[in-house]
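Excluded from the complex is one protein chain; the other protein chains are retained at their positions.
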Amino acid sequence: MSFVRNAWYVAGWSSDFGNELKALTIVDQTLVMFRCADGALVALEDRCPHRQLPLSKGKRIGDTIQCGYHGMTFGRDGKCVRVPGQDNLPASAYVETYPVHEQHQIVWVWMGDPDQADPDDIFDLPEFSDPAWQAHQGSALHIKAHYLNVAENLVDPAHVSFVHPTTLGSAASENVPVHVRANDDIIVAWRWIRDAAPVGFFQDFGGFKGHVDRWHYYSLHLPSTAVIDFGSADTSLNLAEDDRDAGVRIFALHFVTPVTEDYTIDHWMHLRNTAVGDSEASERMDRMFEVAFAEDKAILEAIHLEEMRPQKRRPIRLAIDKGPTVYRKRIRDLIEIEVTENLGAVRSTFVQHD
Amino acid sequence: MSFVRNAWYVAGWSSDFGNELKALTIVDQTLVMFRCADGALVALEDRCPHRQLPLSKGKRIGDTIQCGYHGMTFGRDGKCVRVPGQDNLPASAYVETYPVHEQHQIVWVWMGDPDQADPDDIFDLPEFSDPAWQAHQGSALHIKAHYLNVAENLVDPAHVSFVHPTTLGSAASENVPVHVRANDDIIVAWRWIRDAAPVGFFQDFGGFKGHVDRWHYYSLHLPSTAVIDFGSADTSLNLAEDDRDAGVRIFALHFVTPVTEDYTIDHWMHLRNTAVGDSEASERMDRMFEVAFAEDKAILEAIHLEEMRPQKRRPIRLAIDKGPTVYRKRIRDLIEIEVTENLGAVRSTFVQHD
Partner (left out) sequence: MSFVRNAWYVAGWSSDFGNELKALTIVDQTLVMFRCADGALVALEDRCPHRQLPLSKGKRIGDTIQCGYHGMTFGRDGKCVRVPGQDNLPASAYVETYPVHEQHQIVWVWMGDPDQADPDDIFDLPEFSDPAWQAHQGSALHIKAHYLNVAENLVDPAHVSFVHPTTLGSAASENVPVHVRANDDIIVAWRWIRDAAPVGFFQDFGGFKGHVDRWHYYSLHLPSTAVIDFGSADTSLNLAEDDRDAGVRIFALHFVTPVTEDYTIDHWMHLRNTAVGDSEASERMDRMFEVAFAEDKAILEAIHLEEMRPQKRRPIRLAIDKGPTVYRKRIRDLIEIEVTENLGAVRSTFVQHD
C-alpha cells in the first residue's frame, strides 16, 4: 500500500458540503460526510456494519444517519443509537469516525490514527489572510493516475517547458538548471529564468512588454500539498531571489488527494498579489489554469496506463529528477513508520478483544 | 462455488420461448433453448464441443441445431447427428441436456444430476388454478448482485419499512418484531402490524379508509423461490392469523435465478384474491411492484459493490436476521451435500473413462 494515512487530506471546499449526505473516498477509504445542525462537519465510515450498505445511500435524521436497508442509525460520533426490532445496541454496532477541520474554506480530513490528529499541522500560509493578496478557489481535477505521479509532477519544474509550452513555460527555460532543497516536511525545487520574453500567462496578467526575470518555486509539503510560487518581474529591476513580492507573484496551490491506487483528485486554487478584488481576473486565470492542468492530466493518465504494462527495464533517473526522487523517498519513509506503528496497534487491538 | 445445482430454476415465462434459439445462463452454465415441433422445450449446453462456438449462434434445422462454424449438428437429446466431412460420429460429440418442465406458463430447468430431476418437486400453489384467484405474470428484474443477497432480501420483512416506505411499508412497522419458522424446504418470516393506517399499496387496492391489520409472510422455498403473502383487513374484523383469505390478499412470487456470482434474474408475478379478471388492475399493480423492486435493486447492487471491497470487520448480526441466517445455513448444507455427491460422481466417471 502506498498511502500515508497519518495525514490531513483535502476532502473539498467548504461550499461542497451541506445538509445532504456526501459520499467520497480518500486513501481507499469510503466516507460519508455531512454538515451538522451546529455547522460542524462530520466524516464517518461509509458502510453499515450490518449488511454493508453505504450509509450515504441512507437518510439523514437530525445529526444521525439511518441506514437505507434496515434502519440502523448512527450518531455523529459513529455510535449506533438505534437497531430497529431490538432494544439492545451491540458493542460492535458502530462506524469509524474521521477528524475533520475547516480552514480558509477548505475541508481537511485526517485519515489515520485519531490520537495523532492535530489541526495545527494543517497546511497554512499567511497570504490567505493578507489583504494585499487575493485568494480564489479554482476547481478539482480528477486524474486516473497514482497520486505519487501527480504530486511528483508538482515538484518538477523541468516539465513546464515541454508540457505547457503555450501557457506556463517556454523554450527559454528548457536547459535552465533546477535547484532543490529539502527539510523534513517540505521539498523545494526552483529555478530562475532571467532576461527572457514573458510566457503566455504573464503576457496576459503582468502586462509586461519587455523581457522579464521569471521564477518557479515548487514547494511540496508532505504528503501531497503543493505551492507553486511563480511570477515575473521586469528584468531591469534585477530582482533578488528573496524579493519576489516586488514582482507579479502567484501561488498556485494543489491539494492532492489520493482516492485509490488508480485515481487522484487535485483540488486547485490560487493566491495572487495582483488584481486583488478583480473577479473577472480570477475567472480568466482559472481558464488558463484549466488549459495547463488538462495538459498535465493527459500526460499523467498516459503514464499511468503505461505503468500497468510489463516493464522490461528500470526507468532511468536524470539530473532534473532530484525533487521527485527526494519526495518518493520521504513518502516511503513515512509509510514505513506507519506500518511499524500499525503492527503495534494491531497487536494491542487483538489483546483488547480476546 | 455457491450454487445449488440439484434444483429447478426458472428460465422464463412460457411466452419467452418459441422456435428461435434462445441463449441464457443459469448457475454459470450457458444454455441454448428452443421449442420443438411437438411443443416441448429443450435445453442444451450452449457450446459446441468442437471449437466452442455457442450453439445459439448456429441455426435450427427441424429439432436439431447446426453449429454456425463447421456445421456439427445436435439433436434434442444432445447427441451429434452429423459431422460434415466425415462419416463416423465420435462418442465425445455430444452436448449436455438439461431437463425442462413447464407448469402454469412458467419454464423450469433442472441444473443438476438429471437422475434426480423430479417435476413433482417443482414449486406449486393451489391458488394458481383457483378461479377465486387471479394469476398475473409481471416481469424479470436483472440485478447485478449475488443471488444469496437477492433471496435473503425475500425472507427479510424488516427491510420493508426502510426500503419501501412509500409503497409496501411504513414507519408503523419499523419496530414490530419478526417471527421465523423453518422446516426442511421452507423458511417463513412474518409479522403482523395491527391497527395502523393502510400503506400506499392497500390505499390503492383495498379501498381501505380506516385502520387495518396488515400482514407480511415471507416464505422462501429452497433454493430461491419466494412467496410474499401480504395483505390487509379492516381492523374491526380482528382477523385471525390463519384467516387471511378473508382480507385483501396478495402473493408476490419471486423466482430467483442465479446467473453468475455477480448477476441474478428475479422473475416476478403475483396471485391475488381481489380484482379477479381486471387486467387494468394487474397493470397498475405491476407499476407499483416495479417501483418497489427498483428500490430493492438499488440496495442490492450497492451492497454487491461494497462486498467486493476489502472487509476489515465481520458484518454484525441482528435480531431481525433470523430468516436470512437460517436461509444461508440451509444453502451451505445443500451445497455441501452436492459437493460430497459430486466427488463420488467424478470418481465413477474417471473409472468409466479410464
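Labels for the chains are A and B, by order of writing; each one numbers its residues from 1.
The criterion applied here is as follows: contacts are C-beta pairs under 8 Å (C-beta built on N, C-alpha and C of every residue); 3 or more make two chains touch, one makes a residue touch a chain.
What you see is a predicted model, and the numbers here were worked out from it, not measured in a lab.
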| item | value |
| --- | --- |
| Residue in contact with the excluded chain [from A:209, A:287 or A:309] | A:309 |
| From B:22, B:47, B:146 or B:270, residue that would touch the chain that is not displayed | B:47 |
| Chain not shown: contacting residue from A:91, A:276, A:298 or A:339 | A:298 |
| Where the unshown chain meets subunit B, residue by residue | 28, 30, 47, 49-54, 57, 66-72, 83-86, 90, 92-93 |
| Interface residues of subunit A (partner: the chain not displayed) | 158-159, 161-163, 174-178, 298-299, 302-303, 306-307, 309-310, 313, 315-320 |
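Simple rule for what comes next: only the chains that are shown with their structure count from here on.
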| item | value |
| --- | --- |
| Between subunit B and subunit A, distance of the C-alpha-averaged centres to the nearest whole Å | 48 |
